[in-house]
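A protein chain is absent from this complex, but the other protein chains hold their places.
Right after this comes chain A.
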Amino acid sequence: MHRISGPARLSGRIVRNYPVPVSAVINMSVHVTSNSAFSSAASVHLLPCTILSNGPAKVDVFFTSNTQEDEVGLVSAFRGRELRGQTVFIPDGYKGIVLQELNRPFTEDQDRNVRISAKFNEFTYWNLQTPPSSQDKVTSALQWANLSSVIHAPVSDDDQDNSPTSIEFSR
């Protein structure tokens, strides 16, 4: 189990619970293509446990249908543990997507193709016994969306009165 060198050195973000750079999602160039029309937004839940599985499961029958709402928020259960949930909205200007790779190329140097297989505007975030609140880590992560657009918007001339951006033709 090695440490990822990137996030380890970007310490400020970790302290503030902002998301950290990814060094290896996918190891090469990937083209993102979109699937045609989506009938409806996907129902997406982030659970407070790791489930060692990828693939189909009867989520709507056994999980979603058991979900109830009380004065604190959403209540459900998974494997006998009570879960407390909250709907989290994707910040304005952003959208949640699920990227899916259908056919993985046989060789490493081929470009890989992922497509957008689902979209969502909100997801449900589940905690164990503590009801989710605005102070959960996932909230700071989502705050990053707007903060980053302020940090990374191009600097305009208005922002930078003192230093002209005109072209310098002579020395």
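Note that a residue touches a chain if its C-beta (ideal position, glycine included) is under 8 Å from a C-beta of that chain, and two chains touch if they have at least 3 such contacts; residues count from 1.
Assume contacts and distances are computed from a predicted model.
> Match the chain absent from this complex view to the correct UniProt protein name in "Large ribosomal subunit protein mL37", "Guanine nucleotide exchange protein smcr8a", "Related to tRNA-methyltransferase" or "Ribonuclease H2 subunit B".
In UniProt, the chain excluded from the picture bears the name "Ribonuclease H2 subunit B".
> List the chain A residues touching the unshown chain?
1-34, 36, 42-60, 62-63, 77-82, 90-91, 93-102, 104, 114, 116-119, 134-135, 137-138, 140-155, 159-160, 162-163, 165-169, 171
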